[in-house]
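The other protein chains are all here in position, but one chain of the complex has been omitted.
First chain written, first letter: the chains are A and B, and each begins at residue 1.
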Amino acid sequence: MEQRTDSPYPRRDRPVLAVIGALLVVSTVVFAVTDHRKDWRYYQATFRQMVAEKLGAEKAAQIPSGTVQIWVPQLGRADRCITCHQGVAWKGFETADEPYRTHPAAPLKAHPIEKFGCTACHGGQGWAVDADPAHGPVEHWEDPVLGKALGEAYSLATDDKAALMQMNCNVCHRYDRETKGADLINRGKALVNAKGCRACHVINGRGGTIGPDLTWVGDKAPEQYDMSRLSGQRTAFAWHVAHLKDPRSLVPDTVMPNFSFGTQDAQALATLVLSWRRAPTAVDYRPGVARTDPQTPEEVAEEQRMKTGPGAWFVKTGCFVCHSISSLGVKSAAQIGPDLSTAVEDTQKRFGKTVDDFLKNPTGTMSVVLSRQIVLTDAEKDVAIQKLREAFAEHQRQAAGAPGTAVPGAPPRP
Amino acid sequence: MTTNPAPAGAPPAPEPAETDNRRDFLMKVGIGAGVVALVGQAGASLRSLVPNVSYDAPTTVKLGLPGDFPDGLKFLPDQRLFVFRDGRTFHAISAVCTHLGCTVRAEALSRTEEKEVAGKPLRITHRFLCPCHGSKYKGDGANESGPAPKPLAWYELSLAADDGQLVVDLAHEVGHDFRLTLA
Partner (left out) sequence: MSAEPETRPVPGGSPSAPGVHPRPLWSFRPRSDREAGDAVVSNFLLHWFPAKTYKPSLDWTYSFWLGTASAALFFLLVLSGLPLLLLYVPSVERAYGSVKDIEYVVTFGSWIRAVHRIAAHLMVAVVFLHLVRVFLTGAYKNGTGRGQRREWNWVIGVGLIVLTLFLSFTGYLLPWDQLAYWAVTVGTNIASSVPFVGPEMRELLIGGRTIDQATLIRFYVLHVIFLPGAVGALFAYHMWRVRKDGGLAKADRWVLETGKVETPAGRTKTYSLLGVARGTAPAIKATSLQARDLTVNAVNDLVRRAAIVTLGTFAVVSILACFVPSPLEEPANALVTPNPAKAPWYFLWLQEIVTDTTIRIGSFTINGAFLGGVLLPGALLALLTAWPWLDRSSREAAGVWFARDRRRQNLVFLAVVLVVLAFTVVGTFMRGPYWHFYWPWQPWPELPTRI
């Protein structure tokens, strides 16, 4: 037997190694179990059961399982709310308890869920899939769900305790005079005009400079408020409510007058004021933003004239896209086709057909247009022929030097 | 690495006492369990790479009002889709080459032709060419030449119930007899 050095270590150390092995197993089990125990598993199972009872097992099988999200790249929002709130798009759960309730249909019409997600309107933390961090208020997430619970915490004086959510409506709707469904905000906006806040404050880029500019005041960090004289909740919202009710109680040397606002008015204004924040929204999310080329007043007036004048039928039908009808004061922007004032004569010359025949059996470009873009019934075609005759008659009258009778206010023509 | 159990029946200890054996066994279990746990943790790390939520674009997309589509073909780059309109009839063909997924280009035919596709008339206005490997498709999506193994996919079109927009379901392939005809 070769020499072997004795060692005391195996007997001492191998049990230690075994204990460490056991610890590793424990930690692995603990994190695997922790990761598996999520609120949403319970909610999904319950909803599945509800659907199975109410609508049958077949419908229940359609419910997606696992974490789901609505990803809105334009808003940078990934909202996992529908992981638990699975009933949002299901009819028949209008009276169910949250998180299974059907979402009211009306607001979703203008704000499709796939374009807006959930948190853009409701607030809360869309990233989270556990109830507490998702709804807040929670540390390190300053955007809690603006729902009933929060409204009740503020003793909101309105009937709708979830009215704070309108704060988020007004991030996009801030330039509306009135927003349907946002009564608290509308009340605030009415007060801004009635009390003349703009005498001292710049609001939405317009107003006086005696008081601070309020255009983006909703973005002001909570710490920049002087909360030292505020009692109760220490939040920007509470500060504004108290300040609106009695400015001097919070800022002793302020020149802002005391308007003796009641609780409801003060809350309406505070909601409005906090909604004035920058939010990264693409242009097509903003209501009322012009998405056509601007028109001069003259152009608008002329368009109006053409729409209501004697040539209105040609405008309505769409003929004027290509054809002017100069005798009736209709001017085509494109002028691709011939002037229809003389169509009765012109058709015969061009196609060797009467207008009646041509409209019934068009050739060339008009055959395509009349079969695809402007599809007219026989009755409509009769109206067209009659209108064309009127236009020709007017043309002849004008050519004869008679003053135009049918074209009041038509632009002078050479 | 740390477990190298001696072959069964050959304990290293010279005195094979009962307690020593049990002790030895427990230690081996502990050490072995540790190794298993480490493998489990490595597996957990790999599991984390399986995505649980999707950042892909949704497969059901509103494309716009049917009246806004021009007669003939409109290419929608976001959905990689050709939408064809013939008067009141619509159909949609994928622009994804069935060979290796490049986006095919539409080439207008010098002369449109009417023909039967899957038993229904269809106006053929274009053919499709793949820039990657030269696959050619006919106007109805049928693969004609090149490496493409099968015809371009047709997708289901429908009208949205709420605002009447044209809706495509990119998860739902349909046959070549599909036509959406508006009332």
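Rule of thumb we're sticking to: a residue touches a chain if its C-beta (ideal position, glycine included) is under 8 Å from a C-beta of that chain, and two chains touch if they have at least 3 such contacts.
These numbers come from a predicted model, not from an experiment.
Novice: Tell me which of A:Ala60, A:Ala78 or A:Met256 is the one touching the absent chain.
Specialist: The one listed residue touching the chain not shown is A:Ala78.
Novice: Decide which residue listed in A:Val51, A:Leu164, A:Leu359 or A:Leu388 touches the omitted chain of the complex.
Specialist: Result: among the candidates, A:Leu164 touches the missing chain.
Novice: Given the full complex, what residues of chain A touch the hidden partner chain?
Specialist: Touching the missing chain: residues 1-5, 7, 9-10, 13-14, 16-17, 20-21, 23-24, 26-28, 30-32, 34-35, 67, 69, 76, 78, 80, 127-130, 133, 137, 140-144, 146, 150, 164, 167, 219, 221-223, 225, 227, 234-237, 239, 274.
Novice: Footprint of the hidden chain on chain B, which residues?
Specialist: Answer for chain B: residues 1-2, 4, 6-7, 10, 12, 34, 38, 41, 44-50, 52-53 touch the chain left out.
One rule holds for everything that comes next: only the chains that are shown with their structure count from here on.
Novice: When the C-alpha atoms of chain A and chain B are each averaged to a single point, how far apart are the two points in Å?
Specialist: Result: the chain centres lie 31 Å from each other.
Novice: Report the residues of chain A in contact with chain B in the complex, numbered from low to high.
Specialist: Residues of chain A touching chain B: 14-15, 17-25, 27-28, 31-32, 66-69, 71, 78, 80, 109, 114, 371-373.
Novice: Mind pulling up the chain B residues that touch chain A in the complex?
Specialist: 2, 23, 26-38, 40-41, 44, 52-55, 58, 71, 87, 162-163
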